[in-house]
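Missing here: one protein chain of the complex. Every other protein chain is in place.
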Amino acid sequence: MEYEHLIEHAEIVHRCFRCGYCKFPGDYVDFNCPSYKAFGWDTYSPGGRMWLIRAWLNDEINTSPHFAEILYSCVACDNCKDQCVFPKFKDILPDIFQETKAGLVTEGKIPPAVRDYFKAIIANGNPFKAPQKLRGKWAEGTEIQPFSNQEYLFYVGCVGSYDEIGIEMARSVGTLLHESGLSIGILGSQETCDGNEVKVLGETGLFSQLAEDNIRKFKEKGVKKIITLDPHALNVFKKEYPKLGGNFNVFHYTEILAGLMKEKRIALSDFRAKVTYHDPCYLGRHNLIYAPPREILKSIPGLELVEMRRNNVNAFCCGGGGGNYFTDILGAGNNSPGRVRIREAIETGARIVAVACPSCAKMLTDAVKVEEQEDKLEVLNIAEIVWRARSK
Amino acid sequence: MHALKFDENVCAACPSADCLLKCQYMVFNKNEAHEEMMKVVKGQNSRVLQECVTCYACEEYCKRGNHPFYLISERREEKGIYTAPRPITNQWINMTQMQGKSMVGKIKDKALSSCLIPALGGLGSGEIFKDVASAMVFGAEFMCPAVHTHFAKMSVIKERLPIVIENFNQLGVKEVICLHDECYGTYTSIASAYGMNVPFQPIYYMDFLLDRLKELRNKIKPLNIKAAYQRPCSNRLIPDKHPLVKKILDFIGVELPDRKYQDENCLCCADILRSVSGYRLANDIQQRNIEDMLKTGAKYCVFNCPACQSTLSEKVAKKGLTPIHIIDLCKMAIGEKEREVQ
Partner (left out) sequence: MSGILKSLIEILGDRGVSNSPEELWFYSRDPGVLAPHLPDYVVAPETTEQVQKVVQLANRERIPIVPMGNGMALTGLVIPLKGGIVMDMKRMNKILEVNEKARYVVVEGGTSQGVLKAYLQDHYPRLRHSLPDAPPVTTIAANVALHGQGRLTQQYGFNSDMVTGLEVVLPTGDICKIGSPSLGPYWFSKGPTLPDLSGLFLGWLGTTGIFTKVGLKLYPNKKFRDVELFVTDRVELVSEILYKLTHLEMLEDINVWFQPKPFMFKDNFHITIYFTGDTEEEIEFKRKMIWDAVQEFIDTKDGGFMGLQFMKERLLEMPQRGVADFADVPKGGGFEYSGPITLVEHFPQYAAKVIELAAKYNVLYASSARIISGGHSMMFSISFAFNRKDPAMMNRVKNALDEATGFALEMGGIPWKPNFMEQKMTMQKMDPNTLKLLQMVKRNLDPRGIMNPGNWEVS
């Protein structure tokens, strides 16, 4: 079947000058587009993608596995949106990539790993193909209660529910919030996928379904405020759910934790460590939350916080976004984003990389292993660091 | 075409000639001052037409409302005398040309005017302006053309001001809150000097600010800081509003120690003066002004005008003063803005 190539923002695509600013961070220290860094072809850069999309829209190139790989190698880190020098359309760049992916979904011409991801979500409600009934298992042994009109719903997400590292993170964050006296409850086995990656990967129909189900469920349960473990969930709850009628007050756990520490509700002892913080893209660039994680770390006595060369808005993505955590399109080569980021962390002299996202936690932990730096560097989520610093 | 309403006889019978006698840049004895002003009045050549730096001060010094500065500008234009170089003069005319690109918010009976100054958009926000911020207008179509007095282009003002007034009129507003002295000065002083009817009530933003601070008094935590105030040239067009500065600062716990260059003796930021009279004079003015601020022990330099702020911020900051607009100072006082410190 022949498909006409159509995307919503088609009229913008030809305006890209492919100047390459999108490849860099604001100070040009190194290439900051993860797919361009990993693959090294201009076609894998944002400008390259835009030009190829133009060719695709004009039928100068056909849909192909290679074209699909180029599109799906984008990790949705938003660096290009921040660095593009054309103010009139820079903000639409990620939308154009997403719309093109949606076009590929419609054509059925997506990479197998992406197809498998969608299948798993449809069949199992999560990309790990794990049973729904085990979704709340991470909370066993903690005192965190099912949601029943507490002040906050603590939403954990797929990675936090099923991935080993994600589960550690969910437990450490959840327990810390609970023991600080915060009124939180969880959905446990009733929790379902937030849909952020589904949307980014172009399955808009599936996303709408997931989102509408969640919105209905949250409303039925009387949820007003949500704390997310995962910045991906934060992003989609804050930006996309309101368009479908789901208006909730959404926070990332670091925002809440920073408040608790400011109010001195968590007693801390000395914790001498040199720590560097990795800005998750969905917390930092997407949602402009840079300060709270740093405030938490700085408030721990004895902790020395050092910044990586690329930090805040210039942070280099771990490579986990855009579904790549699951699809692994970027691979684990020498220039894979996770490995590049770990090398950058090591340069700071830090012994701990603090993370605030379960995807980052997993990507960077794996990268430490591939780089054979387990004796030099530990990846810990912020709550775990606070735990270590808690007064006995 | 609108003509300047001034009365030759008022100047002829003036006992003081303060307009020129008090001038901070030209030196006259009393007789000379009167003589030179009469030459200007009569359209003759006078050194005033070459040497006036366009600081606006004589508009304040003349207590008889006879608009000496507007007259000087008119005479300059009649004689083809440029203040700033011709390309700079024309650049300002081009820069402020109406292009149909204005932004108009949700207007009912009030408009909040940010003229053509983007910084005013940010200032006119938050709790203090919550009831009017959505009624903001911005653009050349709503820009007060007063700046062209600096360039002796009164014809531009006479051409554009009626259009601007009519643009406001078309919005159906009863009041226009002017976030800039120059706007308020235009709709009061300049409009009246040229016999232009202004069908809305111009509201000076400091009047609005003081009223709002009184309403928000329970939120105010006194700032307990010492500051120096940078009075803009355009405040000379509305000298009756100058006392509001001290009232506002007193209300929010900001001490304004006396200094040499204050009130009628204030020095302008010298930005446009630099184009008119050169860098030496501009540097000298800025240096004396800032040194005078520092002598008071002030920690903050309070601005009223974004153009002054943009010109002097870096310079005062280098000397240890925190530059801040008076609106932002009020926002600090009500806890809406983090305290800014050097």
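Per-chain residue numbering starts at 1, and chain names A and B are given in the order in which the chains are listed.
The rule is simple: a residue touches a chain if its C-beta (ideal position, glycine included) is under 8 Å from a C-beta of that chain, and two chains touch if they have at least 3 such contacts.
Keep in mind that what you see is a predicted model, and the values were worked out from it rather than measured.
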Contact residue for the chain not shown (choose from A:His14, A:Lys224, A:Lys243 or A:Lys369): A:His14
Those residues of subunit A which, in the complete complex, touch the missing chain: 14-21, 23-24, 27-30, 39-43, 48, 51-52, 54-55, 60-62, 64, 66-67, 70, 85-86, 88-89, 309, 333
Interface with the undisplayed chain - residues on subunit B: 82, 84-88, 90-91, 94-95, 97, 99, 271-272, 274-275, 278-280, 283, 307, 310-311
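FYI, only the chains that are shown with their structure count from here on.
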Centre-to-centre distance between subunit B and subunit A (centres being mean Cα positions), rounded to whole Å: 50
